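In this view, the complex is presented without one of its protein chains, the others remaining in place.
Order of writing sets the labels: A, B and C. Residues in every chain begin at 1.
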Amino acid sequence: MNPDRIRVAILGATGYTGSELVRLLTPHPGVDLVAVTSESRAGEPFSAVHPSFRGIEDRALVTVADLEDMDLDLMFLALPHRVSMEFVRDHGLQRCRIIDLSGDFRLPSAEMYEAWYGTPHVASEFLGEAVFGLPELNRTAIAGARLVANPGCYPTSAILALAPLLERNQVSPEGIVIDSKSGVTGAGATAGEGTHFPRVFGNFSAYGLLGHRHTPEIEHVLGLVAGEEIDLLFTPHLLPVDRGILTTAYARPRPGVDAESVTAALHEAYADEPFVRVCPTPPGIKDVRGSNYCDVFATCDPRTDRVVTVSVIDNLVKGAAGQAVQNLNIMFDWPETTGLNQGPVNP
Amino acid sequence: MNPDRIRVAILGATGYTGSELVRLLTPHPGVDLVAVTSESRAGEPFSAVHPSFRGIEDRALVTVADLEDMDLDLMFLALPHRVSMEFVRDHGLQRCRIIDLSGDFRLPSAEMYEAWYGTPHVASEFLGEAVFGLPELNRTAIAGARLVANPGCYPTSAILALAPLLERNQVSPEGIVIDSKSGVTGAGATAGEGTHFPRVFGNFSAYGLLGHRHTPEIEHVLGLVAGEEIDLLFTPHLLPVDRGILTTAYARPRPGVDAESVTAALHEAYADEPFVRVCPTPPGIKDVRGSNYCDVFATCDPRTDRVVTVSVIDNLVKGAAGQAVQNLNIMFDWPETTGLNQGPVNP
Amino acid sequence: MNPDRIRVAILGATGYTGSELVRLLTPHPGVDLVAVTSESRAGEPFSAVHPSFRGIEDRALVTVADLEDMDLDLMFLALPHRVSMEFVRDHGLQRCRIIDLSGDFRLPSAEMYEAWYGTPHVASEFLGEAVFGLPELNRTAIAGARLVANPGCYPTSAILALAPLLERNQVSPEGIVIDSKSGVTGAGATAGEGTHFPRVFGNFSAYGLLGHRHTPEIEHVLGLVAGEEIDLLFTPHLLPVDRGILTTAYARPRPGVDAESVTAALHEAYADEPFVRVCPTPPGIKDVRGSNYCDVFATCDPRTDRVVTVSVIDNLVKGAAGQAVQNLNIMFDWPETTGLNQGPVNP
Partner (left out) sequence: MNPDRIRVAILGATGYTGSELVRLLTPHPGVDLVAVTSESRAGEPFSAVHPSFRGIEDRALVTVADLEDMDLDLMFLALPHRVSMEFVRDHGLQRCRIIDLSGDFRLPSAEMYEAWYGTPHVASEFLGEAVFGLPELNRTAIAGARLVANPGCYPTSAILALAPLLERNQVSPEGIVIDSKSGVTGAGATAGEGTHFPRVFGNFSAYGLLGHRHTPEIEHVLGLVAGEEIDLLFTPHLLPVDRGILTTAYARPRPGVDAESVTAALHEAYADEPFVRVCPTPPGIKDVRGSNYCDVFATCDPRTDRVVTVSVIDNLVKGAAGQAVQNLNIMFDWPETTGLNQGPVNP
């Protein structure tokens, strides 16, 4: 399936995921963006909600109901979790393919979802069909999927660093610790006390200890790679920057493993990947700002017998909208980098 | 002159202007980037100097001497001032067209240059031929130029706000005050005491009072527009951000001028401009981050009888490399937006 | 009047002005802080609202009604404007002296207040008695005042730079332009869309053009100093930092004025002032962070015939709570620096 152009809608325009999708899709040569929805701001221009887009994307926002008669090839759901699964439950997958950027279809079972999200899953009949949209692991399944669950931002950074090492039996699945640090856009576009500028500026703190919802997503995907169940500890922190995630992960090496072998494992895994760069020194989040790259680094400390990995992404690009576009390219059999050739904005 | 593709070299790779040119030219469909020079890092990959470009631009840096036998259509001089004019003096304009991003060819006379730059001009015979590369004012001359003097960052922001008002006789050329605020990349890529992170973080200060080199550039160009000599006061400040300039300018309105008329003047001037957006409210620097836009706003205060303008650019794009690419597009008769369709990276 | 210790209450604990007062008063040797009020959080410890104060100030917040039977020498009103004047209207000045940190008693007439604040003044009978609490101008009146109107943050920075020049007839009161830049704490502690971290980070913008409420405050006070009415243009901007204001002001010099004479005027005015430092080069906001200093600089440009001043304060200290404590020291005849000897926190 490789049409010249496809017709696409974005559901949910007020959040950062929605605006970042518009940023990336506007210059995409294969996509006709036919509608962008917002229930609360319908009728207003997209650029009234996101003034940076003035003159770039001024179309009027519509409601989901307005999509009814449109001919669509794909929908991006840039909706809050719960709202996404309600939409899928109500509309199904007959009409067009869906890439969901919420957390609603990332976990394998309704039980696990309910345990971590604290709310029942209302469209569990679609969980079996949903494909976890991490191209580096699931490219073939994504190509044929009707429903792609776009990965979480933290999971993308953690899985891309650890999966090659678990897959190649370089590290033990026991006792993994993942210490992540994210920019504030990860908390969404809605203002609140915790994201008030004077509180975050010059500050740095941990949050969501022991119970963050991305924990089971990382555990499940890495468990599949390792071939056994994994319990890992995940600690997110809030960085006083707008974009970017850096994840430092710690694992026990298997006997014989050293810095060279873990580096070689990453190189082997990602030799042909257009968006993963294996680095000789630990990368910084600004190395990937605005781009779809994930930069990864690994080493091994013989003194303490530990493997350490460092990985960085732009949480809004490879951690959300960019990865979604990469999935779209795969689903429509275009070169994976189509529309994603913007280099990092650094400095 | 509209070849399918041209051959281009960038002279000077270690600075931010050089790296930003590479960022913008890499996806440009009409440009073959055949060489990037650095005398101090020749032989190393470009990405060794700028690690964000790993996998994007890994070519080895060459020296200027290495360019000797290359067939080139255009050179970007991303060199320090003085070095640029020495290069032009030594190599002339016979070989290929030049866009100079330094300050060496922006002023109309060697005397003025010496007065503000404190050093003699060594290639004054080329000053007459140099075209000031602000497309919104000089498009026709740029199209045929052999030597384009790419405007300074502060001047770009100030001139685009004030020129339409002076040209339409909305404001007096007497007593203009320009209060500008720039991100730290404007100070260049070389580390120094004044750009040490702990000194700039959480700080804000004025610098270069009364004597900044961009003063005569703004005065000269606005003087041409106004049709009379202008003395204006320009005060730059250092913002604790990486990219962006915001310029607030103050001028005396002519009789009968009001907020509507100054806004109308901007709309009239920029109706067909692809990169200037007239805003209904004062813009912020993040509205244009990473893009080639200049956003402008104007109003008039009847109470104090003052016109106030606010304009923003990304100093590395519309203030430097992006404008240079826009000039290249004009020089080779391509659509002006070629390679510049990346929207603002916001948030 | 110089008692060993006085009994003080702070009305309004949830804002930044309230918490900064607590920070400064805790180590003050002459002050017994007997109560801190909050209607919305009464009963909770102060440190539950401001966790940095854990172990420092854990007392339970009370309501204004709870103050009824307390013996008090002074109240700080750290309340929103309108609420302050309602309190004064209802409780009068019989009971104890008041320092009001809102804008309610800074302007000379109910008409001017209504014009700029858009709401009627409900306690205009106290306007005549209120003393504008800028020690450098009003020390004697403050000493005997029952009601001190603590100056606004922007006005403090602007008046301290310009008053000595107007008073000494160094500059004309005509055509003054004040371009100010403030950190985000100036916008208060309540989270909103405009102070959402991802919006402000890496950004810079102007706001409140032509109509900011501090305009008439500056005009009125400088008009008194100049001995004639002044209309000046004031433009505030939002800096992506937490604390600090830098004000750049532009004025026309009188004949014979030069850089030396304006500098001498500042030195003369502030020779004995404990909290104003005249600087040989333009100061930055971090030079005064956390302290009660105002650093000022002035120069004169013969080329364009302009005087330029640069002044900086910490908006929460000299721009609010610190100045209030300085006023308290004057009112109770203590050394003016009592409790204010904390140097700038830099870097």
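Worth a mention:
Assume a residue touches a chain if its C-beta (ideal position, glycine included) is under 8 Å from a C-beta of that chain, and two chains touch if they have at least 3 such contacts.
Everything quoted here is computed from the prediction, not taken from an experiment.
Contact with the chain not shown here comes from a single listed residue; of B:Arg5, B:His196, B:His267 or B:Arg303, that residue is B:His196. Listed residues A:Val62, A:Ala130, A:Val257 or A:Val310: the one in touch with the omitted chain is A:Val310. Contact with the chain that does not appear here is found for just one residue of A:Pro27, A:Pro45 or A:Pro347, A:Pro347. Although one chain is not displayed, chain C still touches it through residues 16, 19, 23, 26-27, 50-56, 185, 189, 202, 242-243, 277, 279, 283, 286-290, 293, 295, 316, 341-347. Panel shows chain A; residues 175, 177, 179, 181, 198-199, 201-207, 209-210, 231-233, 235, 237, 239-244, 246, 248, 250, 282-286, 289, 299, 301, 303-304, 306, 308, 310, 347 of it touch the chain omitted from the view. As for the chain not pictured, it touches chain B at residues 16, 183-185, 189-193, 195-198, 200-202, 240-242.
Please note the rule applied: only the chains that are shown with their structure count from here on.
Of all chains, the one whose CA centroid is most distant from that of chain B is C.
Centre-to-centre, using mean CA coordinates, chain A is 46 Å away from chain C. Averaged C-alpha coordinates give centres for chain A and chain B that are 36 Å from one another.
Residue positions of chain A touching 2 or more other chains: 16, 185, 201-202, 242.
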